[in-house]
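FYI, not all chains are in this one, though none of them got moved.
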Amino acid sequence: MNTFGRNFRVQIFGESHGEAIGVVVDGVKAGIPLAKEDFSKDILRRKSGAKGTTPRIEADEPEILSGVFEGHTTGAPIAIIFRNTNTRSSDYKELLDVPRPGHADWTASVKWNGFNDPRGGGHFSGRLTLPLVAAGVIAKKQCGFTFHADLVEIGGETDKDKWPDLLDATAKEGDSLGGIVECHVEGVPAGLGEPFFDSVESLISHAVFSIPGVRGIEFGDGFAAARLHGSDHNDPLVATKKPVLAKNGAGGVNGGITNGAPIVFRVAFKPTSSIAKTQKTLNIKTGEMVDLNVKGRHDVCFALRTPVIVESVAAIVLAGL
Amino acid sequence: MNTFGRNFRVQIFGESHGEAIGVVVDGVKAGIPLAKEDFSKDILRRKSGAKGTTPRIEADEPEILSGVFEGHTTGAPIAIIFRNTNTRSSDYKELLDVPRPGHADWTASVKWNGFNDPRGGGHFSGRLTLPLVAAGVIAKKQCGFTFHADLVEIGGETDKDKWPDLLDATAKEGDSLGGIVECHVEGVPAGLGEPFFDSVESLISHAVFSIPGVRGIEFGDGFAAARLHGSDHNDPLVATKKPVLAKNGAGGVNGGITNGAPIVFRVAFKPTSSIAKTQKTLNIKTGEMVDLNVKGRHDVCFALRTPVIVESVAAIVLAGL
């Protein structure tokens, strides 16, 4: 199912090279000011065109079909669509025989008995993160918290000055790079979330792993916590005007419930699966190993475009708590 | 809400020092052989008593109240309870004033306006993982896959021979250790899961973060994937009797859908929050910083008891797909 959320609910739909992609956002409070322009900034942050990203440019113009009246949300579901304009669906038949490594070509075909739309990954395309960003814009308004996600590492390199050269070199090899995004959510009051299944970490990780290409998530000290002593990892309360935490090794959550410190988590993105470089893989029709050079327009490092997506899904979670 | 799952659904309840803890498992197929004895092995794996674990010993005897008739599941919901016998609820009043760092004492109290049961962490206690394990036993039977979770690291140490000394030394300091669990699920056919929100990684991470003390999760190459090139991380199909993957950097999932390779993920557990060692923290009543030495019986490294819990929540996910 392509739905997320209990009280703030997002339903996405669409295919990379179909008519349109879109989202229905339900559970939005009435009376929130909302105009088309509110989407521009976040949509632009996700856009391609910069170094390391695909040259496929889409207009990415949101069309609000419902749920907004006289500049405010009405309480009814908000449907937003984005027409696909820059589609090229000619070359997909090849990948029916030679599924691209790292893509969902093969698993989608197994799951849906070959009826899946294979053009550009179809419904599995990263293009579907655009409606997620649109939903995120509404979610951010509803919860009112501040979201800062940033790419902190590309291909293991944390020094941003070195990224342009790294991207250039990798592009030249026809290869790709992954990255790590760190997200801080500020202004979250203590007491949100539930113990166990609806813990804040459960919900955020659920939403984050819905972004194509995520390989890991960690909160606060994360995997490093497993190497610390309890006396180093524990966050004691300290005396100020109101109780606050001395440090934030837990990433803002204790027992699944927010503790008033910023929610902090990091997300690992794999390198782009589509690479020009030759890969040996299987032709599933002939049963023979073949050389594959993935054609088309691809990001060298799609993680560059993901910080706003990470913010968006976190906002979708928090708007519903 | 303390429920997880759409078609295989688990509802847990109970408090550490209350009458009983338990679980209702709904969506179980009719006709699965099930007896009390089937729970013994996994419950034993979770049990304390070994080096590095708490000396609080509970009988952990499952009482099956419903859903089983003449040795088989009936299709109706299965309710299982565990009576709490070895409870000590005298000393909790102290921690109302001085919430233990790293615990949910304070967030639970904020969330529930001070009406939460504070004894031993109440509903937030790790003891609630016992019903999760019971549900996992049923889930494993229903899905029929093979689960192998193992602790691969304690306090940064991967050499198991060195763990006993490490645990002893840490116990002597009144401190605690975290650890990393690696889980392999074998026998999973290709085609399970959904794109986006109900991706296998989304569902498993959701369930895993419901285990108290989890700080991170990664699938396949995980965070390391963010440092690889696409040509190294991609898993090409190779020709055998049926298409299989040459390697498993994706951890068994592409585009949210299983690809027939084992599902592989690693979970980072924080060090036990309750430590004997002195911690400076806040008395929220007086507003003064105080010395806290957490009393009671605690695990030096509760991660030692978690592999079976990790298997259980993964099984709960997979039984519903």
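So that you can tell them apart, the chains are marked A and B in the order they are listed, and the count of residues begins at 1 in each.
Note that contacts are C-beta pairs under 8 Å (C-beta built on N, C-alpha and C of every residue); 3 or more make two chains touch, one makes a residue touch a chain.
Here the structure is a predicted model, which is why all the values come from computation and not from measurement.
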Homo-oligomer size of the whole complex, from 2 visible chains: 4
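In this text, only the chains that are shown with their structure count from here on.
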Distance between the centres, which are taken as Cα means, of chain B and chain A, whole angstrom: 26
Residues of chain A defined as touching chain B within the complex: 1-4, 6, 10, 12, 99, 101-104, 106-108, 110-111, 121, 123-124, 128, 153, 155-156, 170, 173, 175-180, 190-199, 201-203, 205-210, 212, 214-223, 225-239, 243, 249-251, 253-259, 268-275, 277, 279-282, 284, 287-289, 303
